[in-house]
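In this view, the complex is presented without one of its protein chains, the others remaining in place.
A and B label the chains in the order they appear, each numbered from 1.
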Amino acid sequence: MKSSPSLKWQNRHLGSHITLSLWALVVLFPIWTMIVNSFKFKLDIYKDPFGLPKKWNFDSYGSVFRDSDFFMYFRNSLAVTVGSIILVLVLGSLASYAIVNWKNRQTRFIYLFFIAGMMLPLKIGSIKLLEMVKALGLLNSIWALFPIYIAMGLPIAVFVLTQFITDIPYELTEASVIDGASRLRIYAQIIIPMIQPALATVGIYNLVPFWNDLWFPLIFINNEESKTLLLGVTRLFGQYQTDWSKVLAVLTLSAIPVILLYLTMSRQFIKGLTAGAVKG
Amino acid sequence: MGKKLTVLTALALCLTMALPLAAGGSKDAAKKGSSGTVLTMGSWRADDVAGWTALLAEYKKATGVEIQFKPTNPPDYNATLRLQLESGTGPDLMFARSYDTGIDLFKNGYFADVSAIKGLKENFSEGNRAPWTTADGKAFAIPLFAVIQSVYYNKDIFAANGISVPKTWEEFLAACDKLKKAGITPIANGLADEWDINECFMMGILPNFVGGYKGRLEYETGKRAFNDANMVKAFQAMADLAKYCPDGYEAIGYNDSNALFATGKAAMYADGSWSLDTFKDMGANWGNFAFPAPAGAKAAICFHADAGLTMNAATKHPAEAKAFLEWLCTPEGATVAARYLPNGFYPMISANIKIEDAHSAELYGLIQGKDQDVRFCWPKLMSGDPSGYVLMNQGVIKAMKGQITAKQAADDFAAGLAKWYKPN
Partner (left out) sequence: MKNRKLGQYTWYCYLVPALFFYAVFMAWPLADSIRLSLYSASGPAGAGRTFVGFDNYIRLFTDPDTSARFWGAFGNTWYFFFINMVCQNVLAIVFALMLSERTMKGSRVYQTIIFIPVTLAILVTGYLWKLILNPQWGAIAQILTKLDLKELVKPWLGDERYALTTVALVSSWQWVGIPAMMFFAGLQNIPDELLEAAEIDGASKLGKILSIRLPLIKPVIGIVTILTFVNNFNAFDVVFAMENANGAPSYSTDLIGTLFYRVGIAGQHPVGIPNPGLGSAIATSTFIMLMAGVVGILGLTKSEK
């Protein structure tokens, strides 16, 4: 007779826990280093890089909270990142839906057209992009970043979402089509819920590059009000000297919203997955 | 739990969106409220925001013209500036790199011709103007500041080990030897960041080995070969120093070297005058001495023209920009500027500017009576392919690691340059 699941040795997964805990140590040690050093004075970092500070330096965090500029940068990064991700997901899923369900030579070409964009870094088109942004009058504003990030995020969105939409069995949509439902309704009420894990994947995948991008804010934005967080942080990098405890303080703080956004999205991710499993 | 988390996140985000309205709003209003012309100045000295803002505030008080200092992250300055100039969004005034980098932007029409600026020819020597003058005599920037390459040394460690400031290269090596036997790391320099061993050490000692300014000219005009005995000696000198660098120096970077010297773990450190302020609060007695020349050779020092200031050829405020440049070419303007420049950045104007900081003045004193020259590769050897800078850099690194001999390093240097360099 099989014993009840919770007592089976197999279900304790001892090997898994050991492996994962070891990896957790490998992950958390550098994080510990980052946090601990953000509380040290500059030279103390090198005297003892991994221990607790002997003299606690709260000034790094203090100056972040006192210097309202950092909240401004943070707000800009947040708006740009969240806004771009939402637009990438909406536009990308619409396009993927069309590509999967309207099969002809044009859409096949459009699919490859999108995929090709994954392979070239957008950086090399910087000169043309700068001219375009200037012509549109978007220079020095965060609105310059939206179209760039949308264009950057669409290839991976189309790539992943077409795969997931293809996997949706036709029987599910067939019933609604026979009922006479419009394509838009099928899209909104059936397709989107079914591809939630894919949407969350694409969202999470693009989250970090958008949040941590330095290059495009660097060349488009020069005035303080519109700077993003990482661009603002580079102000702390001098030509020869860098106050690392301040940099670490700012970047520790800036990792928190990203982790929060990740947790929110991954919750959707899990919800979608379990829903799919039950239906599947 | 899931819903709560989403709500919490949303609340946190909304709060942070609202904060800047409360805190930062007033600051921006103040900036926007200023009337009159506003110019922008680009630079790679993100470290000096405070100093320049104060200097420009004084200028505004005197003339009513507001100039905003907008530096860029240093490693990206060249690329960003180029992009901005190419698309017509460059600043009105900007820092100019010397020699080829600056000439290139001038040839492409982005820098204005400033030869006619009042006070430029009168108050700056030809040697000091040269880095920002084209071959046919057009000036494309006014000289702003220069830096000095020297050796920082820990006076306490020297005293404790009975070592005095070396007067010749041989004495220098002997001092290193004595320190190493006493268990102290003699030199803090490393190889990881590559540029520092090249600019702060190799090109710091080169004037001593090649005969200063006149010596360099002989290489450039082809009178001497780039791999002659002097050059080999210089590479050998660097190779000899490898054993006096810290353990694992191949992975020690510029910031690490700073830390080693500042925490007293290394006795000496070859660095530029820009680091004077870094060691201010070191807690030990320290000073500078010039790189000593080999016995019998004339002492020379590297006084390197680092930055010039110029105006955008397409600026919408040419009159105001020109006025600012002219102000900096007067002794009064230069004195005010010198007050706000950080220690270790020396004005290049011919007038006598008093330096207040003791260490800075001592370092400045080291150039008296010595032959002065800029860094060896800068004037003519940089912009070809392969660049003289890169050849020298890789040569020094490989020689120090013992992968090639000093003679091979010199030969590679000469062979690489021969691919494109025409003596002139």
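Operating definition for what follows: contacts are C-beta pairs under 8 Å (C-beta built on N, C-alpha and C of every residue); 3 or more make two chains touch, one makes a residue touch a chain.
This is a predicted model, so every value here is computed, not measured.
The absent chain, not drawn in this view, touches the displayed chains A, B throughout the complex.
Of the candidate positions B:V38, B:A54, B:A130 or B:A192, contact with the unshown chain belongs to B:A192.
Of the candidate positions B:A146, B:I205, B:L341 or B:I397, contact with the unshown chain belongs to B:I397.
When you scan B:G127, B:G287 or B:P386 for touch with the missing chain, the hit is B:P386. The missing chain, though absent from the display, is touched by one residue of A:V82, A:A98 or A:I190; that residue is A:A98. Among A:F41, A:Y61, A:W143 or A:F159, only A:F159 touches the chain that is left out of the view. Residues of subunit A in touch with the missing chain: 5-6, 10-11, 13, 16-17, 19-20, 23-24, 26-31, 33-34, 37, 45-50, 91-92, 94-95, 97-99, 101-102, 107, 110, 113-129, 132, 147-148, 150-152, 154-156, 158-160, 163, 167, 183-184, 197-198, 201, 204-205, 208, 211-212, 230, 233, 244, 247-248, 251, 254-255, 258-259, 262-263, 266, 269, 273-274, 276-277, 280. Although one chain is hidden here, its contacts on subunit B can still be listed: residues 75-79, 82, 86, 97, 100-101, 104, 108-110, 190-195, 199, 246-253, 256, 260, 265, 382-383, 385-387, 389-390, 394, 397-398, 419.
Convention: only the chains that are shown with their structure count from here on.
The centroid of the Cα atoms in subunit A and the matching centroid in subunit B are 38 Å apart. Contacts from subunit A toward subunit B in the complex involve residues 43, 45-47, 68-69, 71-72, 74-75, 78-79, 126-127, 130-131, 134, 139, 218-219, 222, 224-225, 234-235, 237-242, 244, 257, 260-261, 263-264, 267, 271.
Residues 2, 5-6, 9, 12-13, 16-17, 19-20, 23-24, 27-28, 31, 40, 44-47, 49, 70-74, 76, 80, 83-84, 86-89, 254-256, 258-260, 262-263, 272, 274-275, 278 of subunit B are the ones touching subunit A in the complex.
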